[in-house]
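What follows is part of the complex, with its chains left where they were.
Letters A and B name the chains as they come in the text, with residue numbers starting at 1 for each one.
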């Protein structure tokens, strides 16, 4: 990861024409400072007359030193999966309400980014997951996840059952709607809905949170992020693996899903003074009472 | 509901040839006592050479005074939905492990049923639900449920959102994977997996248990079974209503699901001394520790 930024990608929320105004404002601001601004091809459609070079996401990731994302946490998830393997740091600007990953606002972004370009920022490293599906010894699917990898029944019919192993050791047979393997980033997303604890985003851990387990005695478990997880579909075919509500893949009987951490990290840049706990309280109404 | 039983339906678990032996044993036992034995047409296939009259379930329900079900809780759920509107009491025999609804075993059924035919039994009344789907003022689906009515996203994609009203009053907008409206019978089924409390089966109440709600501050609520529930799909079409893991129906945007209690009850007959709390501890390992 570089420490000074000359080539900057600006990426807007997909299919969201209203990012054009703040994005162009930011582009002019950066250009005026002698920095090179690039956009991705989808965002370029919203700012047609502007003359910033447009590249597909993968090429963009190979070219820039920094990416600024304008949108919500969902957009950041997508960009983090693409840009993190290239070690490109990310700044998130939320269009609407405060996000966990998008902590600047359209209103305060210029001042904050000016300070951050001057070196006044904190870097937060967050881990990513990679999942692959093995079928008869062959990898038939793989992908990255920033929030979570979920195996989940694909029909709302009967429950599914599968076996979980950690580092080769038997953990349990899970009869449930599904199982979530979440990063700390994902601990405030689907894993939270399923009853999992909040994990501070800087931790190098994962959590396993069952979805509607068919037993009274389950409880989420937090494990080391270096663990190798195997989810074995011994008994169930009517099930799907899903990465970040983004990609999903239908599993078959005897498939194995392997989940490990990705060797790289996502790097989020925050203004000095950024408070994760503040976001927890504001966004989740955590521990709130009247 | 009659108090003496002359015409008895014997119903086996569907597609389960191994019910033939205990079912024939029970049929002979009843015939020897001068009682009339009937079977349903699907069960009849497993006992081909036997000469008991076979009728479709609906005709059977109109003809008999009592039904004995050999199978598991799933079979009992199905039969209860069909027979309860006809006020036919049910006795459940579990083939395998102890059930909540099937409390006799193949081994002890003859002694128990002998005593029960002699009047030594307790009757347990359990409530049923009925659900209907209104679309542009027209009912496009309806059905009965003994465990629960669930609305649930049909794809494991994004969350769904719908509004809930009780007796015409706004309750909440639910953003979640789904919402379970469970009877006391269903409180130990899917509602339990989703975190709902156990409801004693004799209570005239329902529980509303969200599935993976997108908030920290939900909590199941128990309401009167006389309530009229409306689930309004203001914002979501990609959702399905499901009755007892048995029937499901795809909803569209602006559909309303109406859930009320069915006017009748299911009547379960138990041997004297039957203990619901014993089943809770044995079957769910409730409050168990080593």
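Criterion: contacts are C-beta pairs under 8 Å (C-beta built on N, C-alpha and C of every residue); 3 or more make two chains touch, one makes a residue touch a chain.
Remember, it's a predicted structure, so these values are computed and weren't measured experimentally.
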| item | value |
| --- | --- |
| Size of the entire homomeric complex in copies, 2 being in place | 4 |
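Everything below uses one rule, namely that only the chains that are shown with their structure count from here on.
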| item | value |
| --- | --- |
| Cα superposition of chain A on its sequence copy chain B - rotation in ° rounded to nearest 5 | 180 |
| Centre-of-Cα separation between chain B and chain A, whole angstrom | 41 |
| Contacting residues of chain A [partner chain B, same complex] | 150, 152, 154, 156-158, 176-178, 190, 192-195, 211-217, 240, 242, 245, 248, 284-286, 288 |
